[in-house]
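Every protein chain except one is present and positioned as in the full complex.
Take a look at chain A:
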Amino acid sequence: MHNISTIFRREFGSYFATPLALVFIVFFLVLAAAFAFQFGNFYDRGQSDLAPFFSYHPWLYLFLIPAISMRLWAEERKSGSIELLMTLPVTTWQAVIGKFLAAWAFAGVALALTFPMWITVNYLGDPDNGAIFAAYIGSLLMAGGFLAIGACLSAATRNQVIAFIFTIGICFAFLLSGFPVVLALFEGWAPQPVVDAIASLSFLTHFQSISKGVIDLRDLLYFATVIGVWLAANAIVLDMKKAD
């Protein structure tokens, strides 16, 4: 626990030691608001909720989360500091979890800074604040899923750009499998359980179900599993190819 928190603090601090944190947060906030107001018709819908805001999160995360996760391990490889880290008395697991939690906390800070949206909708109307809270939780969990995928792929390469692009690719597949257009391709011929299975693999399906305001145990379990599996893969990849 002590080692995880030491690594967490170093990693979290390093986001703010460079302009990366500022650039990321500003970009995220501007885009999140722009999508909600421009494409989500936040005002014109005449409903006091944050659905137009949250519905674009998966697409925002698709491009922004890989930008956080790409440096996690690729940078350590490139600079050689991975050799320092892995010869300190910490286990691979402690390093993997500490780094992941730092990235997740950073994404959480960016997400929390969207609070003016929440205030705005309360000022304009009388929204279901419980549902909004649930959607925030769902959004944070989804960010965790994206980050775990990104962390694993970042560990596989020393090139941050490659990590970035591959992460987008895999995250896109995880999103797409819940998209109506994709599901329609299967619906004609595949049995319903298969279609459901494909849909249930998707971040989109689980995020949408949470953002309706219902925190279902199955959705929590889904995100916990995704994060756990990808972090386990992250640790295995590290142990397999530490040196190159």
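What we mean here is this: a residue touches a chain if its C-beta (ideal position, glycine included) is under 8 Å from a C-beta of that chain, and two chains touch if they have at least 3 such contacts; residues count from 1.
FYI, contacts and distances are computed from a predicted model.
Novice: From the list "Aspartyl/glutamyl-tRNA(Asn/Gln) amidotransferase subunit C", "ABC transporter ATP-binding protein", "Sodium:proton antiporter" or "Glycine cleavage system protein T", give the UniProt name belonging to the chain omitted from this structure.
Specialist: "ABC transporter ATP-binding protein"
Novice: Please identify which residue in A:86, A:109, A:162 or A:176 touches the non-displayed chain.
Specialist: Residue touching the chain left out of view: A:86.
Novice: Where does chain A touch the missing chain, residue by residue?
Specialist: Where chain A meets the chain not shown: residues 2-3, 6-7, 9-10, 13-14, 17-18, 79-81, 83-84, 86-91, 242-243.
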